[in-house]
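Structure first, then comments.
Only one protein chain is missing; all other protein chains are in place.
Labels run A, B and C following the written order; every chain starts at residue 1.
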Amino acid sequence: MAALFRGSRNILLRWTKHADFAFVSTRSMASKTPVGFVGLGNMGSPMAKNLLRNGYPVIATDVFPESCKELQDIGAQVVDSPAEVAERADRILTMLPSSPNVIEVYTGPNGILKKVKKGTLLIDSSTIDPAVSREMAAAAEKMGAVFMDAPVSGGVGAASLAKLTFMVGGVEEEYNAAQELLTCMGANVVYCGQVGNGQAAKICNNMLLAIGMIGTAETMNLGIRLGLDPKLLAQILNMSSGRCWSSDVYNPVPGVMEGVPSANSYQGGFGTTLMAKDLGLAQNTATNTKTPIPLGSLAHQIFRVMCSRGYANKDFSSVFQFLREEEGQ
Amino acid sequence: MAALFRGSRNILLRWTKHADFAFVSTRSMASKTPVGFVGLGNMGSPMAKNLLRNGYPVIATDVFPESCKELQDIGAQVVDSPAEVAERADRILTMLPSSPNVIEVYTGPNGILKKVKKGTLLIDSSTIDPAVSREMAAAAEKMGAVFMDAPVSGGVGAASLAKLTFMVGGVEEEYNAAQELLTCMGANVVYCGQVGNGQAAKICNNMLLAIGMIGTAETMNLGIRLGLDPKLLAQILNMSSGRCWSSDVYNPVPGVMEGVPSANSYQGGFGTTLMAKDLGLAQNTATNTKTPIPLGSLAHQIFRVMCSRGYANKDFSSVFQFLREEEGQ
Amino acid sequence: MAALFRGSRNILLRWTKHADFAFVSTRSMASKTPVGFVGLGNMGSPMAKNLLRNGYPVIATDVFPESCKELQDIGAQVVDSPAEVAERADRILTMLPSSPNVIEVYTGPNGILKKVKKGTLLIDSSTIDPAVSREMAAAAEKMGAVFMDAPVSGGVGAASLAKLTFMVGGVEEEYNAAQELLTCMGANVVYCGQVGNGQAAKICNNMLLAIGMIGTAETMNLGIRLGLDPKLLAQILNMSSGRCWSSDVYNPVPGVMEGVPSANSYQGGFGTTLMAKDLGLAQNTATNTKTPIPLGSLAHQIFRVMCSRGYANKDFSSVFQFLREEEGQ
Partner (left out) sequence: MAALFRGSRNILLRWTKHADFAFVSTRSMASKTPVGFVGLGNMGSPMAKNLLRNGYPVIATDVFPESCKELQDIGAQVVDSPAEVAERADRILTMLPSSPNVIEVYTGPNGILKKVKKGTLLIDSSTIDPAVSREMAAAAEKMGAVFMDAPVSGGVGAASLAKLTFMVGGVEEEYNAAQELLTCMGANVVYCGQVGNGQAAKICNNMLLAIGMIGTAETMNLGIRLGLDPKLLAQILNMSSGRCWSSDVYNPVPGVMEGVPSANSYQGGFGTTLMAKDLGLAQNTATNTKTPIPLGSLAHQIFRVMCSRGYANKDFSSVFQFLREEEGQ
């Protein structure tokens, strides 16, 4: 998805804009020690490349040899397991599909924690349950290492262009060290508090995004059925209390805006299946904390049904298309 | 509610800002003929007063004599029925609680249409079903009169300060004439297309507003339970894709913003019972047009339940309070 | 749909079983005066035929000449308008698609009430908003006639076999007279109280039916995904507190039961579009009475979405199919 986080002049947040990047990387060039990287998938691979581009030696591993080969060809050192990465690097990033992979990579038989050195900084950019992040942090602490969660907003394109946004949770003293690396891969880095809070912030944002998108799709569809022109309705909403990101930046109705997935047959963007996954995490954390989320929960169900009706790989704004078809069509 | 519509530099919309007001009213002073007004309740009374303040003679009626008396004391001429208003004015505004009242006032035995003069401009600012607006327009047309719907955003405060926003539906040729009057009572006047479209726009906006508010309340509550600071979470959402009017202008969590109902025990603002009424209209129009509105429908149910749990007269952002209480409290 | 109402030995309800039919009709044979019938559609036509079969002269009308012709060929007298029916019969049945048709047939320019004789018994078997039934009853009363609502459960098959169930609302003194006619067309006749209560009972039953069906579909689908055999799961539910009509009489999962729509590609039965219509009535009455119906409302939305996804004419138990498809299929 095009950057979820836009520029802000907010002074309460400690973050680093990409504009500062050249300075930061120059300053630390002299001391660049190797950075470990585990998980070279669609997201991890361009992220690791950006570390290389910024002059960091990268020691990488992945379960797929082809992914490793590609990174090796442009200068990374490839090793056989997360444990070996941990032997050779004292700053390690991980970028993995889901909670079980994170558990395996950190605490499995060949996991990072089997060989981690004291004082190592571990940064996990996977999107997972905050409770798992906290478990990993506790396990790392026992070994004398520091674990931070730093999930991202932004898709493959943002990863390639180093335009990701990182939401970071972990001990405050280590935040600067994490920031040094993350600014090589992203445009915004936001500190969210204790470990797990990066995940919590991402889950919360995406839940509200999902609700706003379905709400916008319903509203636009209802207005059109009632005889309103879609562009005019979008304008009215956007100058009014119905305004939201999905109505004014990413409108789901074809013809209302340009340069968004709805203008391109819902290609690209943020896939429905990924939104369903994030809402599953929101649902699980809400269930576990006994928090009622009636709309979030229904939004989860709607994207889940869409996944089984052929919308899995379309942008999540295709919920407009899912809802709009009329009887008899 | 504090103005739902904020300033905009949009050039596609034909509207009139309050800044132009002095000029407009001066220009038309010479030709000021009487304006009829039916419905002198909490909203109608200050609206009629603003017409008087702008130099329009007002001929008014209401079922409650006290409401009439108050307006009479400051210069309005009071008559006994809508039909008598129609005999004496060729521009009439109506501001009534619900569809049945509108039907009665226009088509009842002492209704406006019993005595309406050809060419009379009828403007209904009630919030009702767009289908009823269209019925009234058809009935008025048979009598040679013109009916427009012009529901408002903004509450009693905005009505007093002439800061309402009007969403206007009706034939385009009459829009300027309507605008002349509406600018005496509001800061923004938006033309929405054919008759009924003003109602449609208002219903759509408020449905999306309701969804966004509940979504924001759920999200903030979940984030807090997960350990995030509410102010920080609001900042993250507001610079991100979770952003909406309810998160960045009217945040429902006490302590996050000042000057909003959540900072004042949910006093003032836009009552839950009024939101439930508007969602009932959205529900009815959606049912009648066979339009699916899963989140809008659930939002309606939630505000309906809140009405029976003691939240009827609190601001609708109190849904945060409704959802947040923990087991055992 | 196969009869919604099954036999019961309940003594509190005043109803008449089809077994008593021969006696009832014999007894009144001598005095058989003409019965009017307005609305000869899929349901009305077989109902009128059953009146003819029971020896009642029928005076009928419909907007479609072909429908009239068919009934005329088997002995009915066809006239041009509901008003003419009212001139010639003092017992009239109406069976129409929706509220506006009922309003037109009773109160329109050629409507029944234009010519109705004092003391006429009017029985409306349409499924409509109870509020409209009550309006019609009030209008009839002004003309000295009596209006009762008597919506049916059971589809075209039950109508042909005189196996319908009638839920009757209206003044108690007229119930016996209504029952005499209704037992010619149905197996069960249930008195529900004042006028409108027949509609209310039908709407309530169908709302709970809709909830139970979707709930059963979700539950069976979840159980299957968790590894349970569908037949075994149905047995467990049916001997347990999950039991409902949709699980034990009309199971939506192919292969669990025979002789139900799920065993026949969801052909026949009760169409999704009809269920969506009934839920629309439930929604409207709930909105108008400020009654929260969270599950009923969501059930309405689900069947509404199904209508736009190609399920409009399948039996409503096809919600299992709608929910079950897996990602990637």
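Here, a contact is a pair of C-beta atoms (placed from the backbone, for glycine too) under 8 Å apart; a residue touches a chain by one contact, two chains touch by 3 or more.
What you are looking at is a predicted structure, and each value in this text was computed from that prediction instead of being measured.
J.: Which shown chains does the hidden chain touch?
T.: Answer for the hidden chain's contacts among shown chains: A, B, C.
J.: Using the touch definition up top, pick the residue from A:L113, A:V195 or A:C307 that touches the left-out chain.
T.: Answering carefully, the residue with contact to the hidden chain is A:C307.
J.: Based on the whole complex, identify which of A:Q72, A:T107, A:S160 or A:N284 touches the chain you can't see.
T.: Only one listed residue reaches the unshown chain, and that is A:N284.
J.: Quick one: which of C:G111, C:P130, C:P151 or C:G186 touches the chain that's been left out?
T.: Here the residue in touch with the unshown chain is C:P130.
J.: Taking the full complex into account, what residues of chain C touch the chain not shown?
T.: 1, 4-8, 10, 12-13, 130, 153, 165, 167, 190, 192-194, 196-197, 200-201, 203-209, 211-212, 214-216, 218-223, 225-229, 231-233, 235-237, 239-247, 249-250, 282, 285-286, 289-296, 298-299, 302, 323, 326-327
J.: On chain B, what residues meet the omitted chain?
T.: For chain B, the residues touching the absent chain are 273, 298, 305, 307-309, 312, 322-329.
J.: Would you write out the residues of chain A that touch the absent chain, in ascending order?
T.: 276, 280, 283-284, 287-288, 290-294, 297-298, 300-302, 304-305, 307-308
Just so it is clear, only the chains that are shown with their structure count from here on.
J.: Call it same or different for chain B and chain C: same when shared residue numbers make up over half of all numbers used at their interface.
T.: Because over half of the interface numbers appear in both copies, chain C and chain B meet with the same residues.
J.: Going by C-alpha centroids, which chain is farthest from chain A? Tell me that one.
T.: Centroid comparison gives C as the farthest chain from chain A.
J.: Write down the pair of chains with the top C-beta contact pair count.
T.: More C-beta pairs are in contact between A-B than between any other chains.
J.: Compute the distance, rounded to whole Å, between the mean C-alpha positions of chain B and chain C.
T.: Using C-alpha averages as centres, the distance is 40 Å.
J.: Please tell me the distance, in whole Å, between the geometric centres of chain A and chain C computed from their C-alpha atoms.
T.: Chain A and chain C have C-alpha centres separated by 52 Å.
J.: Would you pick out the residues of chain C that each touch at least 2 other chains?
T.: 298, 305, 307-308 - these are the residues of chain C that touch more than one other chain.
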